[in-house]
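Okay, here's the structure, questions in a sec.
Here the complex is missing a single protein chain, while all its other protein chains stay put.
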Amino acid sequence: MTEFAPPDPEYAARVRASFDRQPFMRLIGASVDAVEPGRCRISLPYRPELSQQHGFFHGGVIGTIADNCGGYSAFTLAEADSTILTVEYKLNIVAPGRGERLEGEGQVLRAGRRLVVCESRIFAVEGGRRTLCAVALATLMLIAGRSDAPA
Amino acid sequence: MTEFAPPDPEYAARVRASFDRQPFMRLIGASVDAVEPGRCRISLPYRPELSQQHGFFHGGVIGTIADNCGGYSAFTLAEADSTILTVEYKLNIVAPGRGERLEGEGQVLRAGRRLVVCESRIFAVEGGRRTLCAVALATLMLIAGRSDAPA
Amino acid sequence: MTEFAPPDPEYAARVRASFDRQPFMRLIGASVDAVEPGRCRISLPYRPELSQQHGFFHGGVIGTIADNCGGYSAFTLAEADSTILTVEYKLNIVAPGRGERLEGEGQVLRAGRRLVVCESRIFAVEGGRRTLCAVALATLMLIAGRSDAPA
Partner (left out) sequence: MTEFAPPDPEYAARVRASFDRQPFMRLIGASVDAVEPGRCRISLPYRPELSQQHGFFHGGVIGTIADNCGGYSAFTLAEADSTILTVEYKLNIVAPGRGERLEGEGQVLRAGRRLVVCESRIFAVEGGRRTLCAVALATLMLIAGRSDAPA
């Protein structure tokens, strides 16, 4: 795996602060488990409010975790004074989101100056057993000179 | 545009009933605006809980609406006794999800016996003005002989 | 559909000249049928050399036409002194590429200053009858100040 050298030594605190400014993460109950250069792990405990008609995690919830762990993986490599946008992502759901928790792992595959390509893998944890539930491939855009925090 | 002939005359009621069985739709506050053969429109009023760090609709929320209006477009063409799974989708976010409402429009591009390909367009409505916010291309799988409702 | 105003009045000649500089287009035998602001149509006659194991157009050939008609749709909206890169594309093959010709139609959905999002539809023409064969959604990047022609 490629080693990445974040230009901002405070990358982990910056990622966690940005995550904490996302009200939608609070609504669903997600939290950041780990932040490393080019990597971010996010988890989400099950609640019936997050489910689809069969009681599993809704595909939109799975996509949200995939989007965020890819995006924050990229954001670890941003300059201190910058923000990030999701350009696009593609998600394959390979198994039902069944279980007590989702665990998402994002990692940067290629970091350009403005565009960053990331991969995410989402696991459903049921009775302590992890099953690959979804895979995503995403393109993010770093925007230098624009704060990630609202004015 | 192709005209589709739903095998189940009760397709619209079936779509709305399935949507109503998704607790996550209630959590975010989405509703079905229209159901036609091969088409489904869903809208979602803004609430701060649905936002990311800049106060716009979160990308995961946009993806959720895209996933659902594509999926229910496909589900209009399913047999009465069947359910549907999202195989994969790809979403381009082309403008911030800024405004008082998201409006999603899904439509089937190609309906095979088991796989259905759909397109979704998501608009952000701000001060009554609609702006294209996201476009998605999705693959759904119809599963015959399995009820969409939990036992 | 959105109307686009190309900043370069010579956009059509610029697109055709770039296309003619692609040796791979000559190898497969593709040609540009039409160029309009935000749109480009490309066609490709069948030859056995372009086929997969069942004698249909190879998926890679279908993807090539999708990539190019999307890319050149975007390139119609570029400044005179610029080039273009494919960031990514996603392609759904919805029917076999069977027939005497492929016809691809690209169109821009959203043109940003640097990123352009396009859609392509590829039709297989058999006995004069057009069938939708593939749909693609692509992200392109415009690079200003770099010539599209080799030095």
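Which chain is which? They are A, B and C, in the order written, and residues in each are numbered from 1.
Here is the rule we go by: a contact is a pair of C-beta atoms (placed from the backbone, for glycine too) under 8 Å apart; a residue touches a chain by one contact, two chains touch by 3 or more.
Just so it is clear, the structure is predicted and the values come from calculations on it, not from any experiment.
Enquirer: Wait, the hidden chain, what does it touch out of the ones we have here?
Expert: If we consider the entire complex, the absent chain touches A, B, C.
Enquirer: Which of C:73, C:92, C:107 or C:120 touches the chain that is not shown?
Expert: Counting the whole complex, the residue in contact with the absent chain is C:92.
Enquirer: So which bits of chain A touch the chain we can't see?
Expert: Interface residues of chain A facing the absent chain: 90, 92, 94-95, 109-110, 112, 117, 119, 132, 135-137, 139.
Enquirer: Touching residues of chain C against the unshown chain: what are they?
Expert: 18, 21-24, 26-27, 48-55, 58-61, 63-65, 67-68, 71, 83, 85-93, 148-150
Enquirer: In the full complex, which residues of chain B touch the absent chain?
Expert: Touching the missing chain: residues 87-88, 90, 114-115, 117, 139, 141.
Keep this in mind: only the chains that are shown with their structure count from here on.
Enquirer: Nearest 5 degrees, what's the C-alpha rotation angle taking chain B to chain C?
Expert: 180
Enquirer: Taking CA centroids for every chain, report which one is farthest away from chain C.
Expert: Of all the other chains, the one whose centre lies farthest from chain C is A.
Enquirer: Express in whole angstrom the distance between the two chain centres, defined as the mean CA positions of chain A and chain B.
Expert: 22
Enquirer: At which residue positions does chain C touch at least two other chains?
Expert: 90, 117, 139
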